[in-house]
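A short worksheet on the structure shown next.
Removed: one protein chain of the complex. Kept in place: all other protein chains.
Order of writing sets the labels: A and B. Residues in every chain begin at 1.
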Amino acid sequence: MIKIENFTYSYPNSKIPALKDINLKIQDGEFILIIGSTGSGKSTLLYCLNGLIPHTFGGELSGEVLINGFSPKDKPIREISKIIGTVFQNPDSQIFMLKAEDDVAFGCENLLLPKEEIIERRDSALREIGLSHLRDNETFKLSGGQKQRLAISSIYAMGPSIFLFDEPTTDLDQKGRQDFLKILRKLKTKGNTIILVEHQYEEFLSLADKVVILEEGKVNDASLNKLNQMAIEKVQRVLPCLDNIIDLQGIYFEYEKEKPVLRDVNLKIKKGELVAVLGDNGSGKTTLFKILLGLLRQKQGKVTVFNLINPSLEDLIGKVGFLFQNPDEQLFANSVKEEIAFGPKQLRRKVDLDKYLNLAKFHFFKARHPQTLSRGQRQLLALVSILAMEPEIIILDEPTTGLDYKNWYNLLEILNKLATQGKTVIFSTHNMKAKEFATRLLWLDQGRIITDEILR
Amino acid sequence: MNLYIASIIFIVILGGVIFYLSLRRRLLCHFSTQELVTIALICSLLYVAVLPFKFGLSRIPFIQAFFFSIPFTAVLVIGIRLVPKFGTATLLIFGNSLLAQIVSRGINPLWWPYALLSSFVLEAYFLITKNYLKTLVNTIGAGILRGLVVYLYFYFIAGPYIWHKFYAPWYISIQTLQGVIGSGLGALIGFALSKTILGAYRHGGI
Partner (left out) sequence: MRYLDKDTIFHWLDPRTKIFLSLACACLIVILDKPMSLLVLFITILFGFILLKPPFSYVKLATYLMAIAFVATIISQGLFYYFEPKTPLVTILPAEFGLLGRITGGIYLYKEGLIYGAVQSMRLFSAMLLGMIIVMTTYPSELILGLNRLGVSERVGFMLTVSIRFLPALVEEAKRILIAQRLRGLRLKGISGAFKGFCFLLLPLIIDSLRSARRIALAAEVRAFSGKRTSVKSLKFSLLDWVTFVITSLIIILAIKYRFNL
């Protein structure tokens, strides 16, 4: 059983406590869902349970945390990890070895278990989580969902009875989330205690025994229904004009011979549309974008953008903007203002910088270094920096990943506004809610467009 | 032949002396997990930074010294400034050497003395100056020292005694000068870049 009593915690060098006066009781075998916006202290709460606080992070604690009678501050993390296992958000950062089965054994090896026991635990974990067929695979080649499952089996092999999950499905596609749900069910059936922190929590509500809402470090007793029900304004828009700005005919592409990624894709996109592209990882979304951008040349078929036939990247710079999934790969300047001015400066275009600063409400951050902003703000900054170049077409690769409701709502509002101004916006997402912003829905499966729906 | 054995003995003795000195000053501290991982990733980055220079233009041996030294030393300086501890330089340089060998070039102990010698000399430099690249002067000094050690070692020891290759004094001078200038320049760039990185670090962005 986990008992948290009057617990307050502040990170070192921080005057504001990250957790204030938390009181929580979790029985063995319960499934607890913890939700709240970014910065509400959800991860901090988990770290207080698995020993990272105070051993790794330090800081000031008061109050009590008791797990099966002991307090995490009295035992080293190694001992705690035998009882509590933690799975983090980013699957890549949790895999250390080159081969899948070696990674599953890694945790047990660190626990200094004898060889025979490690082999037994490893094989059992691979079986339970359903990865036995992938055990010899190189970890670099696994999909996101498979990597996350590998992380789970590595933790499972260490034999904990309490599982902590810190936003584990953020980077996963639909299939990944379904597989994850199955594993959660299995863990729960076996009597394990599960504490899950998530943004997209709807699927897990039915499994949860208790829901804890955290807001600014305090447990919030507000009811679920009040949260995050933001009205998505259906903005009245001018009908898109009849010009096709993008025209794909018979696109076929393969990276390796006999393994086609895009098959016979035919697509016409008009100026001013807001297109949502859905589909699992591996369905060809990113490849499609790369071909649109001129980064890849299709093996068969014709690409027409702005009446340019098969344009290369050079032809489209300044006219097409692309936002990568990871904003940190796109921030190059030393201040927010400089970052926004970067693109136009390279293109020698004069733009109204203040307009773009205001777009994301960045006026107060003008002089701050981009890397000191929060994840959501960095994402927004990367987007605004591209918008400052005033491209006609904007393509975004999974812009909603890693953002909580408030942040991606802001993002999608900006996209909506752009579309009303006549820009064409195309974005890929796993988030079903995000598609409600779109005017058109595309669904890719195994390289083919299986759904092409006009929404409004 | 004798000189080669002598240089190995020299490296071992130098290593031993540094180790002993450091124990006396209690500088040999364990790296935290995060520092270890940071060093590991910088090792990989050392490999990546030099990658574009492996093919193409800089295969021309005359300017090669210059072009390899700059990115390598820049990333090295950033790495040491991020983890300013005893042993960082050794882990970075030797780790990168092993990494490059395991991943592509093939295990070749003949390249180990370069890595070990330059890292030991740098560690000695840091111990003597009691400064892990905190100042610009110290950094450029470290860069120049590294360039000097690596190139002189090649032309006076490895070249003649391992590969039995000989070079004229004027050629050695040019190459060493290039290597030293390149390393110094790389150190300068690394110092400037690391200021931004450390700044972002301090503001909690990372």
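Going forward, contacts are C-beta pairs under 8 Å (C-beta built on N, C-alpha and C of every residue); 3 or more make two chains touch, one makes a residue touch a chain.
What you are looking at is a predicted structure, and each value in this text was computed from that prediction instead of being measured.
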item	value
Listed residues A:L45, A:I95 or A:V305, member touching the removed chain	A:I95
Residue, one of A:T44, A:S154, A:S283 or A:N416, that touches the chain absent here	A:S154
Candidate in contact with the missing chain, chosen from B:I11, B:L76, B:L91 or B:I140	B:L91
Missing-partner contacts on chain A, residue numbers	50, 52, 55-56, 77-78, 81-82, 85-86, 88, 90, 92-99, 102, 105-115, 118-119, 122, 139-140, 151, 154-155, 158, 293, 295, 313, 317-318, 321-322, 324, 326, 328-332, 342-343, 346-347, 371, 385-386, 389
On chain B, residues whose C-beta touches the chain left out of the figure	1, 4, 30-34, 36-45, 47-49, 51, 59, 61, 70-71, 74-75, 78, 82, 91, 95-96, 98-99, 101-110, 161-168, 170-171, 189, 193, 196-197, 200-201, 205-206
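We adopt the following convention: only the chains that are shown with their structure count from here on.
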item	value
In the complex, chain B residues that touch chain A	196, 199-200, 203-206
Residues of chain A defined as touching chain B within the complex	334, 369, 371-373
